[in-house]
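All protein chains of the complex are present and in place, except for one that has been dropped.
Order of writing sets the chain letters: A and B. Residues in each chain are counted from 1.
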Amino acid sequence: MSENNNRNPRFIIESPTGDWEVVIGLEIHAQITSNSKLFSGSSASYGGEPMSHVSLVDAAMPGMLPVINKQCVRQAVKTGLGLQAEINKYSVFDRKNYFYPDLPQGYQISQFKHPIVGEGIVKVTLKDGSDIYVRIERLHLEQDAGKSFHDIDPQSTYIDLNRSGVALMEIVTKPDLRSAEEAKLFVTKLRTILRYLETCDGNMEEGSLRADINVSVRRPGDELGTRCEIKNVNSIKFIGMAIDYESKRQIDEIESGNEISQETRLFDISTGKTRSMRSKEEAHDYRYFPDPDLLPLNLSQDFIDEIVKELPELPDDKKDRLMEQYKLNSYDADILVSDKKYAKYFEVVAKGRDPKLSVNWISGELFSALNRLSLDIDQSPITADNLGELIDLIIDGTLSGRLAKDVFEIMLETQKSAKLIVNEQGMSQITDESSIEKLVDKIIDENSDKVAQAKEKPKMVGWFVGQVIKESQGKANPSKVNELVLKKIGL
Amino acid sequence: MIDVRVLDLSSIRDSLKKGDFTSKELVKSYIERIEGSSKLNTYNTTTFEQALDRAEISDGKIKKNEAGPLEGIPIGIKDLFCTQGVKTTASSKILENFIPSYESTVTENLFKSGMIMLGKLSNDEFAMGSSNETSANGAVVNPWRSRNSEKELVPGGSSGGSSAAVAASLCPLATATDTGGSIRQPAAFTGTVGLKPTYGRCSRWGIVAFASSLDQAGPITKTVRDSALALQAMAGYDNKDSTSANIEVENFENYRNSNLNGMSIGIPKEFEELDLSLDIRQNWEEAIQWYKEAGVNIKSINLPHCKYALPAYYIIAPAEASSNLARYDGVKYGKRVPGEDLDSLYKRTRAEGFGDEVKRRILMGTYVLSAGYYDAYYLKAQKVRRLIHEDFLEAFKTVDAILTPTTPTTAFGIGENISDPLKMYSNDILTVPVNLAGLPAISIPSGLDSSGLPMGIQLITNHFDEKSLFKFGRLIEESRVNIEMPTDWWIKK
Partner (left out) sequence: MTISKDRILKIANLSKISISEDQIEKLEVEISSILNWVETLNEVDTENIEPMSNSLTNFLQMREDIVNDGEKRSDILSNSPAEDESFFVVPKVIE
């Protein structure tokens, strides 16, 4: 499946000197959802008073030793299964040696030669509806570092170790991405998978998901160019910005006759630019070697089978099923599976109801309301059952689309059921002919001049219909009104 | 005052039980002796007041029949074991003021069995050395001297404070650690019994790490029986140490009812070719004779890769150490030498905080792990390690124990080898293979050389078979010439 030298690139950047192709690979650091840290019993929860979630092990006190957390291993395996990757029963923890004040041991325990998860694959649907497949090279377990604060004091850096030792999964892709857009969609998809699996909360603001981005450019069909690594980008938007800036920078450099030097760069969110952090010559020599405080990890087939049993339906499968079971189109299905809570909500609403109408109400009225109120779907004031009831009232003709929207707003405010609101406020649609006829007669009487116009310009009929419905406070059934107006005007 | 010179662990245990003396009287006697022995420079830190308080509690427990198995018996702790509230320095400037808030598992086990700490014993800095001369607190002096000589000798290392203190009766038992011979070599140099248990037998939790895959705690005592008693109290599974062996601790003292007749001992051919002093070679032959007489089959065995153990060790141990000692960076605890920026803070702190031997090993270890050299050095050494391990496993298919001298020479003079690292390293040639293979081994005093200095014989058995070490070791004690402990030449009156 190597498409590294594909002469028909998916995405090109045009330039007066010819076309360019951007090649992107990602290393995603995903914080594992667990109670305690990877090698110690202190809390892995976010935040807390400085130095509160810190054990003697996390602070690397002399003589302290690591003991691995089973749940973190399970989560890594589960994620591997979710990425359709091979699970390595035998894996080894190595030390990655470097000095940094928020790295108390002077080394990070990671996995180098023998990661817990091998090659996998992620399907990403692009905006045009086509699919690309991003290959995962590996996933390994490692410790997070503490946190450095450079803004508390002008002369000093402050170190907090609450995060020190929290479990991370590093997920490494092959260089299979070709644009900022693809990279953003990949990270979004990966985050969705992690959230389905509940192995990482995917909360980028809290740093639960961070990306190192490898970017290089080349002429289509050429060998891979020299890459630069942009470290620690912590939002999907910034990932896109960093790639766009960096690829343009590299193209400019090459077009100005310079060579790209392999280096580590930082993305500065205030300027939207990347800048050099250290060159390859200054690159670390991490001196990886097996951690002598730990033995190899050996997973039994039973251990893995247990996890297989717990796997939820994943986004791709769910999408296929929703399309099959509810006859949804790909676009609607994608919206619903982008968060498993959406799909769950949908399936309650759509039970025994028109799926298309259900999707439309969810992705339309409900999402815009939740967005307005900054609420998550599981905090929605309108339960899935209540939305379903509202749709029932539309289907049985009790409510027109217009009325339904009004009822929806009241539901949002009062959290009452649609039926209750309709009953309390007498909001049901007027469908009986005599009532509507009275209204039509009234409007025609009041606007006899316009009747003549309407006879010449049939488009005027719409105006009459609108007036009638307005007169009914929106309750008159629009098709009945239309029918009667035509009849009365004599068209 | 009690004459503690004639006492050992088991006799103290019996006397305390019988009420011959109280724990408090005993502790006082040791304190007085330690105070008079400052010339030997064995203790980095003393904890006399706490010891006296603890002794009172122990006396109460003994009276009420609530005593632990080693209740009220004083002990010296190598300054590599973290002790709660008591300065733990690893004999390094970089930890000169470090006070742990925690107790190492091994010391906690010992204290739970009723033992009372007298203080923290000197060692080579971070346990790196074979003479105890690399301690930031200065050299420890061996209580033994050659006949008709006043030359000061090293007590061996790295557990030189422990070996000298036991030999000089400044404690009946001292904890020690052995990474390449650091229990057995000092025991051999001081006429004491040094036991390196199987890797994984004693928890490493709370012991300042030197080389994690090799480090193992054990006791230095006056007798084999004491060694068994001490191991009983120190050993045990610890779920805080991922390399702790979940194996039941049997009753080691039971070794005394066993018979050696029909068992077999292996003599490694390759060790015969080593550069050993004549006295030590003769002593080894003598020991072989004792076993023959006891009905033990003596077999010549091959350990073909053991001659490579020393160079492999001096790659593996520094490699692990270079990483283990990275935590001493002046940020979280320990010494900090300020610098204009972080990098200079690190570099000055570590340059001033570590001594020459430690720095040499950190640099060596960094080198063998660095890009381009890893395969040629570190990986090669790890492969040789496996071959050495396999040599031993092969040997134990045919023999119950292996018998060798502990050291190629007896104790040497202070300052004699310190400037020549390779010469110093060669001290460990007989002990290092055991660490690489993770096996248990014991050094037992087996005689005196022509100048009157103690020699040690080493017994090695299969993994987790410490009991056989005691079983075989007893015969050395019974067969050797009487080894009189040194006279009190150093005592300040």
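The definition used in the following text is that a residue touches a chain if its C-beta (ideal position, glycine included) is under 8 Å from a C-beta of that chain, and two chains touch if they have at least 3 such contacts.
Computed from a predicted structure; not experimentally measured.
Of the options B:97, B:149 or B:398, the residue whose C-beta touches the omitted chain is B:97. Interface note for the absent chain: among B:158, B:243, B:324 or B:427, the touching residue is B:243. Within the complete assembly, A:287 is the residue of A:163, A:249 or A:287 that touches the hidden chain.
Within the set B:30, B:354 or B:490, the residue that contacts the chain not displayed is B:354. In the full complex, chain B contacts the hidden chain through residues 97-99, 101-102, 199-200, 213, 239, 242-243, 245-246, 305, 308, 311-312, 314-315, 322, 326, 329-336, 339-348, 350-351, 354, 359-360, 362-364, 366-367, 370, 377, 379-387, 389, 421-422, 436-439, 463. For chain A, the residues touching the chain absent from view are 34-36, 40-44, 49-59, 67-73, 97, 99, 101, 148-150, 152-161, 266, 277, 285, 287, 289-290, 292, 294-298.
One rule holds in what follows: only the chains that are shown with their structure count from here on.
One simple way to say how far apart two chains are is to compare their mean CA positions; for chain A and chain B this gives 58 Å. The touching residues of chain B, counted against chain A in their complex, run 81-82, 88, 90, 95, 98, 100-102, 104, 204-209, 211-213, 239-243, 319-320, 322-323, 325-327, 329, 331-333, 342, 346, 366, 369-371, 374, 378. Contacts from chain A toward chain B in the complex involve residues 56, 59-68, 95, 97, 99, 101, 104-107, 157, 159, 285, 287-289, 291-295.
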